[in-house]
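A short worksheet on the structure shown next.
Every protein chain of the complex appears in place save one, which is left out.
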Amino acid sequence: MAEISMTVNGKAVKRSVPDNTLLSDFLRENLRLTGTHIGCDTSQCGACVLHVDGKAMKACTLLAAAVDGSTVTTIEGLANGDLHPMQKAFNDNHGLQCGFCTPGMIMSGVDMVVRYKAEGRELTEEAIRHELEGNICRCTGYHNIVKSIQQAAAEM
Amino acid sequence: MSDGIGARVKRKEDKRFITGKGKYTDDIRMENQAYAAFVRSPHAHAKVKGIDASGAEAMEGVIAVHTGPELKADGIGDIITGWAITSRDGNPMKTGVWSPLVTERARYLGDAVAIVVAETEALARRAAEEVEVDYETLPAVVGAPDALADGAPQVHENVPGNLIYDWELGTETATDEGLARAAHVTEIEVTNNRLAPNAMEPRSAIAVFDEAEDHYTLYTTSQNPHVARLVLSAFYNVAPEHKLRVIAPDVGGGFGSKIYIYPEEIACLWASMKTGRSVKWTSTRSEAFMTDAHGRDHFTKLKMGFDESGKITAFKVDTIANLGAYASLFATVTPTYLYGTLWSGQYDIPAIYGTVRAVHTNTVPVDAYRGAGRPEATYMIERIMETAAREMGMDPAELRRINFIKEFPYQTQVLLNYDAGDFPTILDMAQKAADVAGFPARRAEAEARGKLRGIGYSTFIEACGLAPSAAVGSLGAGVGLWESAEVRVNPVGTIEILTGSHSHGQGHETTFAQLAADRFGIPIDNVSIVHGDTDKVQFGMGTYGSRSGPVGMSAIMKALDKVEAKVRKLAAHTLEASEDDIVIESGEVKVAGTDRKMAWHEVGLAAYVAHNLPPDMEPGLKEGAFFDPVNFSFPSGCFICEVEVDPETGVTEIVQFTAADDFGTIINPMIVEGQVHGGVTQGIGQALLEEAVYDETGQLLTGSYMDYAMPRADDVPFYVVEHGCTPSPNNPLGLKGCGEAGAIGAPPAVINAITDATGNNDLQMPAAPARVWAALNTARAPMAAE
Partner (left out) sequence: MYDVHYHRPSSLEDALNLLAGADESKILAGGQTLLPTMKQHLAAPSDLVDIRRIPGLSGVSAEDGALVIGAATTHAKVAGNPDVLKHVHSLACLAAGIGDPAVRHVGTIGGSIANNDPAADYPAAILALDATVVTNLREIAADDFFAGMFTTALDEGEIITAVRITPPKCGGYAKFRNPASRYAMVGVYVADTASGVRVAVTGAGEDGVFRHEGLEAALSSGLSAGPIDGVSVSADGLLTDIHGDAAYRAHLIKVMTKRAIAAAA
């Protein structure tokens, strides 16, 4: 068993879990934060993307124990009273249909906008599509997802 | 009207999804939840000689292990197929028995042999690995043509030669004559590649048995909870309908794959009764690849005859369709009445004839997947048209124009009567939006960069809005395909619409609400849509076949009509006016030309307070309706795909994709465009990337995203979407439906474009880089008339 402490969405969390607990299961089953979704078992679909210490990572491919001491932000923690500009952009632009890939898309979107701004690089349409390589959507055809990220990038 | 019909209303349901508060089945957990895992056959075909679960049962935390014979002994029924097809020799079709858990033979990789129930999911899966099954492997057959060959392994003893049916449609003699007198006959063979649907949410089920009430609740990822309840009750004998509640909460995509009632749901329900515990199962993606119904998988030979001017004289089709190891719910109709009836396409064809042989193989069952039969029809028709144009040295758009149906209604040679359409206008619209005129210059510019540009057309029609009940009944359907709605106006004037449709991405919570907002001029926030729970909503047939608009919304319109009639009557009585003078708008009910009015909420209150109702009027304001369409609806469109092929690698880039569609009336253009984007992307996926592949022993080579190529954001561009409109005369709003069009029309446009770019017409889907490169580097099929 591992004694795990971390900050999740601004709150200190402390649990004792089996060592082989994935971060995704820790969030979904132990903390009942079910917004982080499981869409595959080969770490490719991106539905589980969240932020650990400010960086996009796949919750299904991290042990909770390995994230001990870190700061985790899930989709549930993105809004701060008001919706985050990325969340609002997805609603404004019809960037979601069934909603299952959406948490990962939004978290990946925020990550790429922040990174490109920090690096002084332009987040072009081509760059967005490339940065979404690890996020699969079956419903939207990505058209409105890219538009949503473009809108948020302009506002963030 | 900002929230009414035609408005780009932002989705009300988004809030929970963008904040991670959606409630998908796997998000739900019952108190004292137990978990299920399945023991699955690792062989495509094997006798099950014995099962030893003792090792698994002894593991700590394992509650029970149950097998197929036990399930059968408890009276659980075999899985049905919903549509009876008759062969051309007059004999009924033959299908093999499908028990929810294997009783004697496993017939595809992943066929479920036993269910293990344990305290945690991890324990259940570990224990499943410890169940020892004594298999005697049998030879397997995987490809449909191979299944028909002499000496092929028999998948079911009661289906000789693996032939389920040999069905025909059309007029053989007239067709042969038409081909014989043709000036030019084009002949091709096409494969419609087998696909794995891959909704991003894997299937999941939670079964809860209430012993005190003998009542079951099933949470399930279903596109049609009422149909699930009916089938589970009437055919699988789980419980009588009134003792079975089925709830489809938020569902993460379906595309057809979540229509069916699979072995896992049945087994979980039964296991919850056997163990007295709530049983939860969630598929892994690997399981999904193995067990979710696949789509397509046709081999087709086709011939089309043309006269000297390019007018089609006849069209002949010969298809072999792979239905997999067992006949799934819509499996038998997808390659027959959802396919053959579209063999006319957009064209005036005087003679059509075709045969379809459906076969069993040792692969997972194949059933409807976005488009269901219509992509298969469209692909082969649009490929042969483009091929014929090239052979005859004609412009492919011109050849289509010459043959377009120009007058409606049009009775095809293959049962369907098209109600409305304007194919030339849509083609013009697409050509303009795609700047076809500028293509030669773009091609030359690409060539200077060492790239090959090509352009390809697809003009398609589909039969949607499933379906007129009597018509499908006469063709062998076991069910009717009407839809239901109940409109409840609450005492304070808010509205709930209970719909038999189900939304798993289509935005019904917004678009259905737009109908009420539009009708009564009330804010859309005051309208809620209720769906997905058989305890709450009257029986409905669910969402698939592009039917929630033409059929689901029509039921709502009928119910709204009834509410409106009652409101008028009540208002007329209250305001002492004639019903003809009552006007409902902007949330008020007024007497025209006066200042006498009631606020909308006052009408509801009056109905429920009932102090002053007209004579013979019942209190309350709640009306239900069922809508049974009189015909299918016929969306149509023209897609133009422009590609750039890298001759060094065979990689295809979609540089532009233009979709011009005629969906009739459009309720919310934003939603409709989204459906087109998504459908086109799935169509591009089929054309370029996707294929579910079994090796010759029946092992699935594409069992994960490592080998099954899903379209990603960098595989596709922004799409150009245009709309024309010839309303359907057959439903109140003039809707045709839009959910499947993209997947139906896109694949041939892509392949026509690539073959145009390479100059080699011999290319099958998926046009993966290796295939396109091979097409560029091997002997070519002649493209132009010699």
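Each chain gets a letter, A and B, in the order it is written, and its residues are counted from 1.
Quick note on the criterion: contacts are C-beta pairs under 8 Å (C-beta built on N, C-alpha and C of every residue); 3 or more make two chains touch, one makes a residue touch a chain.
If you're wondering where the values come from, they're calculated on a predicted model, not measured in any experiment.
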- Query: Hey, which of B:428, B:628, B:707 or B:762 is the one touching the hidden chain?
  - Reply: B:707
- Item | Chain not shown: contacting residue from B:148, B:185 or B:768 | B:768
- Looking at the whole complex, which of A:5, A:61 or A:124 touches the chain that is not displayed? A:61
- Item | On chain B, residues whose C-beta touches the chain left out of the figure | 126, 129, 286, 648-649, 688-689, 691, 693, 701-702, 705-710, 768-770, 773-774
- Query: At which residues does chain A meet the chain that is not included here?
  - Reply: 2, 18-20, 22, 41-44, 46, 49, 52, 55-58, 60-63, 65-66, 68, 108, 111-112, 115, 119, 131, 133-135
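Here is the rule we go by: only the chains that are shown with their structure count from here on.
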- Task: Return the distance between the CA-based centres of chain A and chain B, expressed in whole Å.
- Result: 30
- Listed in rising order, chain B residues that touch chain A in their complex are 10-11, 13-24, 26-27, 29, 198-202, 250-253, 255, 282, 284-286, 504-507, 670-671, 673-674, 677-682, 704-706, 710-714, 716, 718-719, 742
- What does chain A use to touch chain B in their complex? 28-29, 33-42, 44-45, 47, 74-76, 78-79, 83, 87, 90-92, 94, 96-103, 106, 125-126, 128-130, 132-133, 135-146
